[in-house]
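With one protein chain removed, the remaining protein chains of the complex are shown where they sit.
On to subunit A.
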């Protein structure tokens, strides 16, 4: 039976959190109802369409997030999400997100980084992050296909000399020449796209030691 829309406080801070187009609706429980056994129900709307649609897996839930990636998969559409509190027979009014534009707002995750050490160099191969997939069997869609101007900001840190420098690259392979042999270097990479300001997550530091200098080895023998 439909709930009675009473004076229950609405959920607050209703927003989409999005990384590589994995779009999760999240909210906070209203001040006055923290700790009580309230549940929530979620709906979403495709901007330009008439009807709000239910997300059955997010009906009467007690967590404060709902994964709407499947429903918001078309990143050229724009969306709204809304959620309300239900407590017994009573419910709050809906609390809505701002208009959500996945193409504009998704955070671009870090690329996959593969390092190969040389004596005085390190080769780096980058693989662009992938768009969230509806199911595992589907073909992957690279974020590079969605953002053709995707670039990388590669930072390298010489841990011995405590020196750090950066390289901005467009293609996915690069080499750092003129390094010190037998030295530990740490590399981190962040993808970014020209145009609107987008958040981007840097990859975790990956550290590797350059090979020993063979010539000095031979002299020692």
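Definition applied: contacts are C-beta pairs under 8 Å (C-beta built on N, C-alpha and C of every residue); 3 or more make two chains touch, one makes a residue touch a chain; residues count from 1.
Note that in this section contacts and distances are computed from a predicted model.
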* Per UniProt, the name of the complex member that is left out, chosen from "Mitotic spindle assembly checkpoint protein MAD1", "Interleukin-24", "Nuclear hormone receptor family member nhr-62" or "Pyruvate dehydrogenase E1 component subunit alpha" -> "Interleukin-24"
* For the chain left off this view, which of A:61, A:104 or A:186 is in contact with it? -> A:104
* Asked: Of the listed residues A:149, A:173 or A:205, which contacts the missing chain in the full complex?
  -> A:149
* Missing-chain contacts mapped onto subunit A -> 45, 47-50, 74, 76-78, 80, 98-99, 101, 103-104, 149, 194-197
